[in-house]
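A single protein chain has been omitted from the complex, and every remaining protein chain is retained in its original position.
Chain naming follows the written order as A, B and C, and within any one chain the residues start at number 1.
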Amino acid sequence: MARLIHPDRALSTNPLKVSAPLGAAMAYLGIEGAIPLFHGAQGCTAFAMVHMVRHFKEAIPLQTTAMNEVSAILGGGEQIEEAIENIRKRAKPAFIGIASTALVETRGEDVAGELREMLRRRTDFADTAVVYAATPDFAGGLEEGWARAVEAIIDALVVEVPRRVRQVNLLPGANMTAADIEEVAGMIRAFGLTPVILPDLSLSLDGHLAEDWRGHSLGGTRLADIATMGGSVATLAIGEAMRPAADRLAALGVPAHVFPSLTGLKAVDAFVATLMRLSGAEVPASLRRDRARLSDAMLDAHFHIGGLRVAMGLEPDLGFALGTTLAAMGAELTCVTTTATAAAERLPVAEVAVGDLGDLERAAERDGCQLLLTHAHGRMMAERLGLPHVRAGFPIFDRLGAMDACRTGYRGTRAFLFEVANAVLSHPHRPRPEDFGAARISPEFDHATPPPSHH
Amino acid sequence: MARLIHPDRALSTNPLKVSAPLGAAMAYLGIEGAIPLFHGAQGCTAFAMVHMVRHFKEAIPLQTTAMNEVSAILGGGEQIEEAIENIRKRAKPAFIGIASTALVETRGEDVAGELREMLRRRTDFADTAVVYAATPDFAGGLEEGWARAVEAIIDALVVEVPRRVRQVNLLPGANMTAADIEEVAGMIRAFGLTPVILPDLSLSLDGHLAEDWRGHSLGGTRLADIATMGGSVATLAIGEAMRPAADRLAALGVPAHVFPSLTGLKAVDAFVATLMRLSGAEVPASLRRDRARLSDAMLDAHFHIGGLRVAMGLEPDLGFALGTTLAAMGAELTCVTTTATAAAERLPVAEVAVGDLGDLERAAERDGCQLLLTHAHGRMMAERLGLPHVRAGFPIFDRLGAMDACRTGYRGTRAFLFEVANAVLSHPHRPRPEDFGAARISPEFDHATPPPSHH
Amino acid sequence: MSEALKQKIQDAFHEPGCATNAAKPEAERKKGCAKQLTPGAAAGGCAFDGAMIALQPITDVAHLVHAPLACWGNGWDNRGSASSGSELYRKGFTTDLTELDIVMGNGEKKLYRAIREVIAQENPAAVFVYATCVTALIGDDIGAVCKAATERFGRPVIPVNVPGYVGSKNLGNKLGVDALVEHVVGTMEPAEPGLTDINIIGDFNLSGELWQVKPLLDRLGIRILGSISGDARYAQVAMMHRARVTMLVCSHAFMAIARKLEERHGIPWFEGSFYGISDTSAALRTLCRMLVERGAPADLLPRCEALIAEEEARTRAELAPLRPRVGGRRVLLYTGGHKTWSVVSALQELGIEVVGTSMRKATDGDRGRVTEIMGTDAHMYENMAPAEMYRLLREARADVLMSGGRSQFVALKARVPWIDVNQEKHEPYAGYMGMVELVRAIDRAVNNPMWADLREPAPWEVPACEAPDAPFVLASVPGSKADFEDC
Partner (left out) sequence: MSEALKQKIQDAFHEPGCATNAAKPEAERKKGCAKQLTPGAAAGGCAFDGAMIALQPITDVAHLVHAPLACWGNGWDNRGSASSGSELYRKGFTTDLTELDIVMGNGEKKLYRAIREVIAQENPAAVFVYATCVTALIGDDIGAVCKAATERFGRPVIPVNVPGYVGSKNLGNKLGVDALVEHVVGTMEPAEPGLTDINIIGDFNLSGELWQVKPLLDRLGIRILGSISGDARYAQVAMMHRARVTMLVCSHAFMAIARKLEERHGIPWFEGSFYGISDTSAALRTLCRMLVERGAPADLLPRCEALIAEEEARTRAELAPLRPRVGGRRVLLYTGGHKTWSVVSALQELGIEVVGTSMRKATDGDRGRVTEIMGTDAHMYENMAPAEMYRLLREARADVLMSGGRSQFVALKARVPWIDVNQEKHEPYAGYMGMVELVRAIDRAVNNPMWADLREPAPWEVPACEAPDAPFVLASVPGSKADFEDC
């Protein structure tokens, strides 16, 4: 149980947190035919869009209600209606997901109520599902915004249906990549179960070249499948942040299983045990082999990770997944996270600062950390401190393939351990006499003959 | 068509090549229950074993006939017999693969003949398959030694059998990792075909923790399966070096398909086209998606790889696979390879030196190369020239997970392109005024106020 | 919104010298430059974004954003302005207002503390404080806080009042620069002002573009004294009033400051560009002429001509071998302002065909230049919807798209080469040497063998029938506003 520290300062230096609306937009993008819509000033959308484009290396269809000086004062209901109208006209989306911003939440409008009323009136909007999540920037970060969006989708679109044999709901956390989701879905399918994945970035933001140009998300969870989630035999939610969403499905009669992490031997074991119980099926041979390979990887990697002092700056659920994995290998963590959640309190360390990269940089220097685990913004800090930097979380804008990094399941854990060990190995320590306080050898002994002229 | 250059020098600086017997031993280790046996002085075995242990991070059951001053002069037939006897006693292997070394080949013994005679005599050895390949260190490298061993296995163990519907032979090249083999086998299976993989390191040297200790390989191709290879509907050989082995199976009536590479869009397309023809099956949706993702990865990666000057030091087949892939993305190669083979002549470059890392270092400096692509021994050169270093081939002793690197198929190509692009990105160029010949800004403008004392 | 801010916004848009405004019909001109944003069809940054773009390149300043997290948490560390000195401008500082801060009305107090902390922590030359939507909405008086902090901490603390909802990036540019005029310019004096000291305003030194030009100035003995550009120090802003000439690089947003420097301090100014061979030469000529007019030694002119002759000759020699590799290629240009024609002429000189050039943010003068250079106005177009652009490119009616980052994926997804010629680009294309780099980039892009592979069908696809190309007339393409906002 970690003690959460709130640094006593007014200044935030080098933000670690990513805003909640962005998290909501990302979740919405995991729905097929979606366009996320920020209810705020157009800058909120522009910053978030650039942020996502740099991470995903994809065009991101994100729109804005474009609040102006008038609507900022008088309210933005009309802006939403006009936005939906324009979006429908231009891109024919099946789904519009609205996320509010600090601007409208500070005003305290009843956007949800206005929206309901408007949708009742605008029957011509009926063939586009519209969902609204309240995600003020001043509360929570990426993981919370993502979770609020998923809850909003469930509230709006999941209905009671008859039981569907062998169907399970999978609610991936905000920081799961396309590769993570594929890995988990593969494990579920290997037990003969059929997952409905909400949301599913592994189909929409996995980086694929399509045959045409659309103004909305290309792939993702189908609305028809979302409607059936109330009939699933279980919900598997990944990350504490997804617990409220799982609870909503539980209210519809679907038992909730929340896995705080799917990284690390014990965490995956727990997941597999659940799949065994849910399916009653034999454990596939490939999974047994994957576990044997992870076990071996732990042996090889522990020489490099045991005792390693890691500076970790991640959102709570991702931090919990990767942090517990490293701690279980004997690493010593110095942690900063973004929000004071249950996952943050369970980080395997005495003290966790809820802060920014500035806090992490000071702490890493204090603790003599040897490796940095955070998103791409940490690169300047890594350079200043001379640390190897393993990139995790959002954003990762200075590398390609952020969505291809699998750190989930037995295989993903193996890859992650190798990744960390290799980052250590990529900064080899070359011993010098000075390191031990030894004087240099007399230059008298050095070879000084000029090179031969003949040959 | 590349011109092969043989540098005019007597001195080899920083060897690039790995010896042929080691390649043979590695191939033998892909057979279940195997112990490879070097016919030579015990040092040959010790060096090769340490080399493999450092790469695979596994215990390597490699044995030696331990030639001594007497047998070096008089011949080592008895040494082999004694070695087999001792190995059988201690480890009960199903298979012993013998590879000769320079020492015995320089003597010019008829080892194969002696061995045949001895095995006829020693009927008590009958339950261990014994195979012999001539692999003098002074001819060929890792790929050739591997190929000779596979040929020897086919010669000794494949028999004529009835056609086996939907079974294909897969002959992976020496430089394919466990992940590569899994990827290719997965593609074959996706078309409803059943591969017999010879040899199969993906089962024996994939790094897994077993439940007990054996003195021989843990996993690999089963001898019973090898016996059926004559009944397959086709042989898929990966790399030019595997052509003779494929031809031997062709002599048994199995049509040979030799793929010089399985890396790069066009190379994988050709392989998929063959699988389509062989199977008559629909192309699986996952493969279509993988191709769309590779296409997108090419778009993202070409900004970093287009025009990139790459110094490549690899064995011919691996060099062909990775070199053609990079050249197809607009990279400019500076190539050194180990042996003068058909694949070496087809490298996408005007001139290829058959040489060592010393040659590559000089050429890379001359050509202003920006990235190094070679095995782990290149690390000192990379450091001297300040280049990012992508490790490929054997050995990779300073990183973990060498067998997990997949550079094969659509997915492996995507990963490889990202790996190269990310290596470039990990050495960001920071522009300075001096780079452009600009004078520094006057220090007069610099902020020099001392930090405030109060706060 | 306070009345003061409203007035400031009005003023910002009543920019008599503004070329964009001048290019508009009389009726529209009265509305100022403020573009009405369309909900659900808007793109581009807000006023805060614009102010930050303009001011963040000042390197030794702590840029402190008074806002909840998103404004700067999603925005910091995303531009490539290079510095040869302090790296302070790359750090992200914000008050990260929480719900509690807002409910309790703690905004101003927290800001004051944050200013104190950032001065103690970073010892900046100055602190620029940016107010955004929420802090404006809750009525924080950042002007008062900055004033108090300046007095208390003995360090300039400059308020930049730019809530996002007041308008676009362009407006923010203007408001940001206004803050400098109001609070910074004229507050420091150079040790030895010279007759060849100049101001450069509005070049962001992306990937070092300013340094591609600086050697030319160095050789002519011209010193960049004042600067609101990349690699600028705070002192260079404070000393602008002592320069002899101001060069305004490619940005109408900065016109106000140039004009005020002229009005208040008699410094003449001109708009110029270092993009392309002819523009670079023209800018150098104008600079020297204006400096001589203000008293610099007359030999500056012949020295300038000699330099231009030498550099142009060398550049053309370097370009010669590249010509056959790029000649005949068809470029679709999607940029704005003066680049619409300056790049066209540079490309035509290389035998590259420009199949279209967008006329966004272009003046009548710009239009005239394009018509003159291309011999027709058939290749001019306004905005283009992504789907349209995709279709054009997919049908291979252009060999390469040159544009800003927003249309990047339209080209790539259409399997067509793309070259970044706007703010996010990673290579410097300024001055003579930059032109050579640009042509190399075009060569690398269009001649990459990857395109042929990508355009071939998958093994499971029947090759598509190839229809003959329809003639490419851009005028027939319906435009759509606000799909991109690149410049």
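The rule is short, and it goes like this: contacts are C-beta pairs under 8 Å (C-beta built on N, C-alpha and C of every residue); 3 or more make two chains touch, one makes a residue touch a chain.
Predicted, not measured: the structure shown is a model, and the values here were computed from it.
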Neighbouring displayed chains - absent chain, whole complex: A, B
Residue touching the undisplayed chain, where the options are A:Arg163, A:Lys266, A:Arg384 or A:His427: A:Lys266
Listed residues B:Ala48, B:Ala190 or B:Met329, member touching the removed chain: B:Ala48
Residues from chain A at the interface with the omitted partner, ascending: 265-266, 269-270, 272-273, 276, 283, 288, 291, 295, 298-300, 302, 306-307, 327-330, 430-433, 435-442, 444-447, 449-452, 454-455
Residues of chain B (touch criterion as defined above) contacting the omitted chain: 9-15, 17-22, 37, 40-48, 50-51, 53-54, 58-59, 63-69, 71-73, 79-80, 82-87, 90, 101-103, 106-107, 136-139, 141, 209-210, 212-213, 215, 356, 377, 380, 397
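The rule we apply is simple: only the chains that are shown with their structure count from here on.
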By mean Cα position, the chain sitting nearest the middle: A
Centre-to-centre distance between chain C and chain A (centres being mean Cα positions), rounded to whole Å: 33
Centroid distance [mean C-alpha coordinates] between chain B and chain A, Å: 36
Distance between the centres, which are taken as Cα means, of chain C and chain B, whole angstrom: 50
In chain C, residues with contacts to at least two other chains: 117, 413, 415, 454
Per-residue multi-chain contacts in chain A, two or more chains: 209-210
